[in-house]
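In this view, the complex is presented without one of its protein chains, the others remaining in place.
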Amino acid sequence: MGFGIWTDRVEIDTQGNSQVLDITPQVRGVLERRGLREGQVLVFVTGSTAAVTSTEFEPGLCKDLPAFFERIAPRSIPYHHDETWHDGNGHAHVRASALGPSLVVPVAEGRLLLGTWQQIVLIDFDTRPRRRQLVVQCAGQGEG
Amino acid sequence: MGFGIWTDRVEIDTQGNSQVLDITPQVRGVLERRGLREGQVLVFVTGSTAAVTSTEFEPGLCKDLPAFFERIAPRSIPYHHDETWHDGNGHAHVRASALGPSLVVPVAEGRLLLGTWQQIVLIDFDTRPRRRQLVVQCAGQGEG
Partner (left out) sequence: MGFGIWTDRVEIDTQGNSQVLDITPQVRGVLERRGLREGQVLVFVTGSTAAVTSTEFEPGLCKDLPAFFERIAPRSIPYHHDETWHDGNGHAHVRASALGPSLVVPVAEGRLLLGTWQQIVLIDFDTRPRRRQLVVQCAGQGEG
């Protein structure tokens, strides 16, 4: 049993359009496979139109969060990004940068130290379904 | 003296309603008790209606930050979350998810590498006073 860092990849299929997905089960799965007892899990989404945060994962907030992002970075206004690429996802980039691609969650006694009504979520802001690549990195004291 | 990770809990009483609290003294206290010389401190708030960030902790910004969140996620508009729970804190959830529950701060020579006018703050967005649970996790080279 020693201190170490272990890097895993997890793929998640999304619907895009600011879909909020509970990825706590996948993160917990990596944690258990790695046998992390005391340490941290870094969850990082590759790409610049998705982001990671925590929320109470329930149907109401899964509508409220997209509505919030539509209010602060509306899809319909002009973005300079779309002049560059013409792919109509300028709003998705702005939302993802505002929220950020990573979250670090502490672990003790083999458990994620989340609240009871607090889940780790991926929000995919892109305008189409995507297969997302997550990096889940455990750091700390493992059982191995 | 070796590489390790140490998990501490800190309780903070808040007034809710987007109160901004300077938690730098509590984080520094954990750091000093653990004797962390070179490494990082992860500050993570348990629950999904509070968040952690850094700011210059002064009375003006302690009003400006709540005003900012009231502008981007007003308390008075309808939230689907409130249809689920009827507890009137949909705005608090949205604000907390937007800001995020965690912050990682580097440490060198036993000191937090913050700017002179940069403090670690907890913002409690809930609609009532709460006793908040913070996880403060030191990782790195300790004295122990």
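Here the chain labels run A and B in written order, and each chain numbers its own residues starting at 1.
Criterion: contacts are C-beta pairs under 8 Å (C-beta built on N, C-alpha and C of every residue); 3 or more make two chains touch, one makes a residue touch a chain.
Values in this document were obtained by computation on a predicted structure and should not be read as measured data.
Considering the whole complex, the residue from A:V30, A:L61 or A:V104 that touches the absent chain is A:V104. Only one of the listed residues, A:R37, A:K63, A:H81 or A:R128, touches the absent chain: A:H81. Residue-level contact of chain A with the missing chain is found at 3-5, 7, 42, 44, 46-48, 72-73, 79-85, 90, 93-94, 96-98, 100-102, 104, 133, 135, 137, 139.
Contact between chain B and the absent chain runs through residues 3, 38-40, 53-56, 58-61, 63-65, 67-68, 71-72, 98-100, 103-106, 108, 113-115, 117-118, 121, 139-141.
Definition applied: only the chains that are shown with their structure count from here on.
Remark: chain A and chain B have CA centroids separated by 19 Å (rounded to whole angstrom).
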